[in-house]
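Presented below is the structure to which this report refers.
A single protein chain has been omitted from the complex, and every remaining protein chain is retained in its original position.
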Amino acid sequence: MDFANLSAQLNAGAILPEGIVIITLLVTLVWDLIVGRSSTKVTPYVAIVGLLIATGTLFLQWDTTEPISFLGSFNGDAISLIFRGIIAISAAVTIPISIRYVEQSGTSLAEFITILLTATVGGMFLSGADELVMIFVSLETLSISSYLLTGYMKRDPRSNEAALKYLLIGAASSAIFLYGISLLYGLSGGETRLSAITASIISNGLDESLGLVIALVFVIAGIAFKIAAVPFHQWTPDVYEGSPTPVVAFLSVGSKAAGFALAVRLLVSAFPLVSDQWRFVLTALAILSMVLGNVVALAQTSMKRLLAYSSIAQAGFLMIGLIVGTDAGYSSMVFYLMIYLFMNLGGFACVILFTLRTGTDEINEYSGLYQKDPLLTLALSICLLSLGGIPPLAGFFGKIYLFWAGWQAGAYGLVLIGLITSVISIYYYIRVVKTMVVKEPQEMSEAVANYPEIQWNLTGMRPLQVSIVVALVFTSLAGVLANPLFNLATGSVSKTPMLQATEPMTPVVSQAPEQLPMPTVESVDL
Amino acid sequence: MNLAEGVQIVSLGVLAFLMLATSLGVVLLDNIVYSAFLLGGVFISISGLYILLNAGFVAAAQILIYVGAVNVLILFGIMLVNKRQDFTPVRNAWLGKAATAIVCFGLFALLSTMVLATAWPISSGPIAGDAALVEIGKHFFSDYLLPFELASVLLLMALIGAIVLARREFLPEEMVDSTDEVLTLPERRRELTSTPRQ
Partner (left out) sequence: MELQYFLLLAAALFCIGIYGLVTSRNAIRVLMSIELLLNAVTLNLMAFSNYLDPMVIRGQVFTVFVITIAAAESAVGLAIVLSIYRNRDTVDMEQFNLLKW
């Protein structure tokens, strides 16, 4: 294969968005090297612009006819475009909320942004990776940069500790994931492309082997770690509490979206032979995540830990869409992720702002905030209520669509548990809102009583304000004006060959356990 | 590699024994320095196994990277970190260890059943052998080009990140007073109850 021939076959245009992010990353790094510490006035904005351009190019590729590139390493189909967009936007929102935070903690901003952009690149490649080696390398790019971000505040023992725990648990889980992948490579007799694996497993006559089930279990352990599903959630509260809050914001949205993208692609295209088993395992994980996440969140006193458990529970809700496996299921999952992006990042932006002004993140300290800072109270309340699923807000419509898709597909038990646990979740979200709004002036906490004068003209405060307002507007309006997002979500599913082709292969319910109703093929007609 | 069948079997046995013994040493010995050296033994015996598997290049890479870089790095880490301290014993630690050992035995039983029960689709085709190096090079620049390039981004990042984390901050004299609190998270610190710092 000569060079001209090869470069024609690569179809390198499909990774243009990632290329743009990598160029942005290098520009940030080199600019910081040349200019020195004063580069912080420019670099964050360069990074945001780069990420937005990358998102724009993702839109241009919406109607692409040749998604496969790099000889099968990468598949830029519609569902990957959506996930890559979610990850890029979550990074683009994380950067403005981190400027002030990083400045105030006295660490260097340029390296922070570079590492964050690498994590973004890793996540974006992971969403489209169509081949085992590519999956592994991009997963590790995402994970290693996340460990670094977690430990970025290196003088703070809590940040160190969070990074160490995250690294050890993360590296172990990726090693276990990799063991599963190696079994997959063996069972398929030496295939690494996801699309070829199933066919060769069948032709080798290993479609009902114990090996495939073990590979599946190991792979699910790796994925569940990434999306923080119970019982692989142990790291989440610690890492969320210990690491810098902007990093948590990115981990809870970007990294989680990448995990879901990986789950969809790997489970649907490499494990259709054991789809009953993986749906069963995921159902168990989803129920555990919803119940445990929401119940433990009730007892939390720290806002970051509360959001950590809430994100575990949200992962449980999202898994409903993946489990039912219908078109509506997938698109409701994508739709909910898009809404979750803004409401969760908005919530974290508010927590960061409060932390910067008062230096605490205990829930009690929020009492009486309404009298001192109405904008912050409003934004945080809207985001939390939306996470809880209160009607006119975006989160409500996302949840309704998810539950509706689950109900249509016959997953009644799952949907009922989802409904009950979301009612529980409303309690702890409302509790925070009540603390902020209802208290009398004399009940005001010390932190709020000493609340500093609101100044937006400090370095990095303006971007924080802008992102809070954007998240606020989006969260309150996205539910009512959901149509474009909705079309995007359904379009991404219906345009993806992988999700369409495997639909008829999904075996019918009969073997599934009784108490866990599984989707039937008839329910697809939406 | 054209070794007689008997030689291969014997060397497999020796290498397997070495690998298992050294890896057990890594996890069981009390002295971490011994463990680190035994880890080098694990890497070397695995590279021997790679030679038995007709993969000379990867065997060389294994020695160069694992023994030459990772193991040395770990030893450096131990030297930098190791102060002679005995960990305060935890009560009933053996119980946890025994439970873990049982679980690991169970896992091993499961995995070995799987290995033995599966009819692996063994290929009878020709073996790349010494042409493997050329083949690997071709893979890197054709179907594994994208992961290859992404790995470069990853390595760049690991380099930068490791420097950022491990570097000691040298701050100008006049700034020193204010740094103590500046470099922590803006959130208020919890009480450091667990470890009394001297």
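For clarity, chains are labelled A and B in written order, and residue numbers in each chain start from 1.
Basically, a contact is a pair of C-beta atoms (placed from the backbone, for glycine too) under 8 Å apart; a residue touches a chain by one contact, two chains touch by 3 or more.
Not measured: the values here are computed from a predicted model.
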| item | value |
| --- | --- |
| Option from A:83, A:101, A:136 or A:250 whose C-beta touches the chain left out | A:136 |
| Full-complex contact with the absent chain, from A:203, A:234 or A:500 | A:234 |
| Those residues of chain B which, in the complete complex, touch the missing chain | 5, 8-9, 12, 16, 19-20, 23-24, 26-27, 32, 35-36, 39, 42-43, 46, 49-50, 52-55, 57-58, 61-62, 65-66, 69-70, 73-74, 76-78, 80-81, 83, 85, 87-88, 90, 96-97, 100-101, 103-105, 107-108, 111-112, 115-116, 120-123, 125-128, 132, 135-136, 139-140, 144, 147, 151, 154-155, 158-159, 161-163, 165-166, 168, 190, 192, 194-195, 197-198 |
| Hidden partner chain, residues of chain A it touches | 132-133, 136-137, 140, 144, 147-148, 151, 154-158, 160-165, 167-168, 171-172, 175-176, 178-179, 182-183, 185-186, 189-192, 234, 237-238, 241-242 |
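Heads up, the rule we're going with is that only the chains that are shown with their structure count from here on.
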| item | value |
| --- | --- |
| Separation of chain A from chain B, taking each centre as the mean of its C-alpha atoms, in whole Å | 29 |
| Complex contact set, residues of chain A against chain B | 1, 6, 10, 15, 22, 25, 29, 69-74, 101, 104-108, 111, 114-115, 118, 121-122, 125, 131, 133-134, 136-138, 140-141, 144-145, 148, 151-159, 163, 186-187, 189-190, 204-206, 209-211, 214, 244-245, 304, 355-356, 359-361 |
| Chain B - residues contacting chain A, complex | 110-111, 113-114, 117-121, 123, 141-147, 150-151, 153-154, 156-158, 160-162, 164-165, 169, 179, 182-190, 192 |
